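A quick write-up on the structure given underneath.
All protein chains of the complex are present and in place, except for one that has been dropped.
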């Protein structure tokens, strides 16, 4: 375990790195990783780690003396809800949830008006909206544009910024937490170059899981020169534009991107595996259409068909046998030198959370603590996104935190 | 745009003004504007503006190092909920909502007991209760009296105060925000003397909108020497006692108060127009009776009748033609020198939020940003009410804030 001095040295090194990065995130929304430069993504990782180290040292990370972080969840959530609340609290912000059921939002009010009304004294709005294809990202974009207008019109005293807590297209707080986990597991970002990561579909007894996690992973990992394999059964494709983007980015970064339809093939020689269920793009499109039409019987029929289709792919399970095809002798957490297993949690664990699921109980159990560490980065990644979109000079802000020397818990 | 120096000068001028006002709001509830002296209303405006300027300058407004603001919402709410949370947060208070559905309040517990139990460590309780005629204000009054008893009996260490976030009789946080908007639009309160404000009914495809906004407006504007016109269709009267009060107050302040039953007439020569739907007093009385009796079919029938009656007044819509009857060359936001359009939002905008509503799309759009600015005062008005009922020496409190020079966001 590292000493306090080591940790402070790490903090100073991260801030030094941050100084060298070109960052224009102040007063901007954080919606998609591919909207941001590689320098900006690195800045997110640096700030997240600085905050994590300072918190670990028992020092305060209070950047705001007061202020509000608003959350809008259009789907059930535990992890993201707590990650956002933790991030906000870490920086000194109170959390206020916009519960659309308890609000008047439904009354024909425009997004423009809602965005303004809840932002007079808010610093950041975190939105999770991943239910409808074509809706979540558009909603966030419109929300951010409304905030920009209100700021330009001097209705808002500050540019309240939007952080995407998961939309139909991307899940940047997840993919960036995953990237930070990889950075720390392999030592640094350069070490990821050429590494093979298998993002694969896996069987789940439920249906309708969002596409944003696999899209987020291929959307960010292809920018780091990695060898990214997307593996899914025929007909389980992601949004075509994102798949194309991944290909382009891989070419630009000197990495590789391929799609295959076999779990065996995807796992072959992988350094990292990320087996996770999702609903096929075509099913999500149909589901969106039926939901919008209020077609209840159609939805029941679609679910039945989709579950039946899923059931024909029960062999897409991350088992000990499949893991044996991977290799990762240097960083492996298992004595047999296998790939790093990743998951955004909660995983469908065969015999534990369901009869048969995404991963066998023994494979998951061997990596359980590593998946917890992976998840533990998320609050800091969100906090970094808030800090970078809200602090005009983030280096000065972090240096002020360090010089303050204030303890988070007084003794 | 004013410089930082200008803004601080404004802050000092406001505090100087505040020093000259006679204010006995410490440890009192803020339930009705007409319970408070004109000096006290001016104190609310002064403090609200000081906080707004300080927040705009990026300075902290943290008056409380810790503390709780409790909210009780007995109706759906977005704006008021966020305004209250923002005000509390601005001053350093955490927010805790009393969700009566999740509580044991229903179990025959007395208001006296509930009030005490949630207030041991609370500083302020914000209540919105506007559903039943004759209920909301009584509830708040009883709540405040319970807090006073508990404080007198040394059960509570401080006199937790109640702020009315909307009741059946008044909506003081709205009317005071509206007044502050008028003060800033016209320059100062003296400039409002003799100005004609038309508070009129307007058509809405919904029914049962509360009376507290128009009542709050005529209840406060008649104290400032304004020429207040209440315009509504025959049979759409407000609570008679409030209408009488408005008349008395106008006489005392050297203003004028009249009721008319024509939108044309009300708008004629107005400096300010506030067209907004509400349910007639008689309908609200009948609705309260049916709700208390649990008469479901009766409620359905009442709604049907009330909507039909509303529909016969669809011409009560604030249109470009009507606006042409107004005049306000000095302060007009439109090149044709028309009245200031006001609304508490959300407005029923014809062709935007409904087929036909309170205001035509073109009139609303021309004033949209002004209505947002109007709404933006509310959090500061609520914060001012909290500060004035909780700080024994509000001038000293504000001066301490300024001398502290602490930034809200550290850099």
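Chains: A and B, in written order; residue numbering restarts at 1 for each.
Everything that follows uses one rule, which is that a contact is a pair of C-beta atoms (placed from the backbone, for glycine too) under 8 Å apart; a residue touches a chain by one contact, two chains touch by 3 or more.
It should be emphasised that the depicted structure is a prediction, and the values quoted were computed from it without experimental measurement.
Colleague: Determine which one of B:27, B:96 or B:184 touches the chain that has been left out.
Modeller: Looking across B:27, B:96 or B:184, the contact with the absent chain belongs to B:96.
Colleague: Consider the whole complex, including the chain that is not shown, and state which of A:21, A:70, A:95 or A:180 touches that chain.
Modeller: Touching the chain that is not displayed is residue A:95.
Colleague: From the list A:293, A:308 or A:407, pick the residue that touches the absent chain.
Modeller: Spelled out, the listed residue whose C-beta touches the missing chain is A:407.
Colleague: What residues on chain B make contact with the chain left out of this view?
Modeller: 62-68, 70, 94, 96, 98, 102-105, 107-110, 113-114, 116-118, 120-123, 150, 153-157, 390-393, 396-397, 400-401
Colleague: Just the residue numbers, please: which parts of chain A touch the chain that's not shown?
Modeller: With respect to the unshown chain, the touching residues of chain A are 1, 55-56, 60-62, 73, 76-79, 81-83, 85-87, 89-92, 94-95, 206, 345-346, 348, 352-354, 369, 372-373, 375-376, 378-379, 406-411.
As a convention for this text, only the chains that are shown with their structure count from here on.
Colleague: On a C-alpha centroid basis, what's the spacing between chain A and chain B, in Å?
Modeller: Computed value for the inter-centroid distance: 41 Å.
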